[in-house]
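A single protein chain has been removed from this complex, and every other one stays in its place.
We call the chains A, B and C, going by the order they appear; numbering starts again at 1 in every chain.
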């Protein structure tokens, strides 16, 4: 048999420019899912300070919340969560066979809506941090 | 002739659970975020406040369910992502074990935290 | 266009002493006509899109020196109205380099041999008008498949997946009477109509990131093939169950992450994602029944 030339990974992400809506949705959903599960682990770790008593818990939370960086990360978390939720809902509809023809539009809608919600929440999230 | 996939393992249960947990999470996660960032601002969280909330049995149960479903959803999601990338054989077995153990630890630790917070 | 080439060898005809003057005349007239036509075409082409188009083609041959390392070759093709990418490739092969290799046969989007990666999208060469593309036009073999030579990719894996879903009809029993057909309602035929259009071109499989990652994933075309039989009301109950078991295994429908790229590229406009999703729900329903 003839040997053949394998073009490798370049084909997947080397071609991101040619991705279509559904592919981007997949990439983002994947990314946000991983961030969320990562956060869940951190979250429980932070909350575990409660096992050492109320003071440790309070000082940890307050300490973290006073850092501007943490506040910004929380905005990021919100963005990630909101997108994952919205696109998750989109996917649930797709699974039910609803709105398949406008799957690209619903993806763009998720993106825009995520943007709007996040921007609107920024004041609440960063208030008092700066 | 084409090869047949002999190891019969229906993925329908996991797939369905991933959707059911997702539907449940939409509600709880939105509630959780809203509750702890908008109603009570994150910076104002205190042990006492958490305890007050946690002592409500309904809230406690919801949070534990939230934890369990989120863990399943997240861990199963990662497992799926790995299978999509074509992991097989030992790597797949290892992923199952590691993810399973991590998920279990997370749930156990989470429940311990919840109990501590509730002060039971 | 087929494989013909513009006539370059006119002298030999002129030299031949011909005993048939009327024929001579006809040939001469024809040549003249052809020349004026050529000139007109060139002029017309200039009007439309500049006169020539650059075609960049992926080249690779494991055996030939200088081609073991993949490269792109550029060909300058005179553009004509109605020219497809396949026409341009044939022109390049017949005029410039007869070793340029690609599969093609029907020239009318039914044989499914010429799916290429054209300007970053899986499309049939014969079904894609040059005028609709951004120039220069870049033609590559289908991504995610091993390249055999130039634009020819290894299709065996795709065929294996297609055949893994038991792609054949297997009714429980057939009508007894002489010359009696099985009945099928027009509605049921309408339901499976789109799924029966597949020409096995492999464009969908090539566009799917999951199929790229998980080599065992059946892929959209094979699942669609299963759909075609599963949804056919004439199909036997036993085979339906067997087929459902095949597609609901780990590397079956569950792998699909609803990326929709398969649906986007399918030259036969088959709603692949929709069919896959329907089968997922069908599998869930069947399994819930067993509980």
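Simple rule for what comes next: a contact is a pair of C-beta atoms (placed from the backbone, for glycine too) under 8 Å apart; a residue touches a chain by one contact, two chains touch by 3 or more.
In the analysis below, contacts and distances are computed from a predicted model.
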Remark   = The chain missing from this complex carries, among "Sodium pump decarboxylase, gamma subunit", "NADH-quinone oxidoreductase subunit NuoK", "Peptide ABC transporter permease" or "succinate dehydrogenase", the UniProt name "succinate dehydrogenase"
Note = By the document's definition of touch, the residue of C:192, C:205, C:223 or C:272 touching the omitted chain is C:192
Task = Pick out which of C:53, C:83 or C:118 touches the chain that's been left out of the picture.
result = C:83
Message = With the missing chain put back, one of C:77, C:152 or C:222 would touch it. Which one?
response = C:152
Inquiry  = Contact with the hidden chain only, please: which chain C residues?
reply    = 1-9, 12, 20, 22-23, 30, 33, 37, 40, 61-64, 80-84, 87, 93-94, 97-99, 101-102, 104-113, 126-129, 131, 148-150, 152, 155, 159, 163, 166-171, 174, 179-186, 189, 192-193, 196-197, 199-200, 229, 232, 234-235
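Definition applied: only the chains that are shown with their structure count from here on.
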Request  = Averaging only over C-alpha atoms, locate the centres of chain B and chain C and give their separation in whole Å.
outcome  = 44
Remark   = For the pair chain A and chain C, the C-alpha centroid-to-centroid distance in angstrom is 38
Inquiry  = From the mean C-alpha coordinate of chain A to that of chain B, what's the distance rounded to whole Å?
reply    = 15
Key: Residues of chain C touching at least two other chains   = 257, 280
Inquiry  = Where in chain A do residues touch at least two different other chains?
reply    = 91, 95
Note = Residue set of chain B touching chain A in the complex reads 19, 22-23, 25-26, 29-30, 33, 37-38, 41-43, 45-48, 50, 67, 70-71, 74-75, 77-78, 81, 102, 106, 109-110, 112-113, 116-117
Key: Interfacial residue positions of chain B with respect to chain C in the complex   = 1-5, 7-16, 80, 83-86, 88
Task = Can you check the complex and tell me which residues of chain A touch chain B?
result = 30, 33-34, 36-37, 40-41, 44, 47-48, 50-51, 54, 57-58, 61-62, 65-66, 74, 78, 81, 85, 88-89, 91-92, 95, 121, 124-125, 127-129
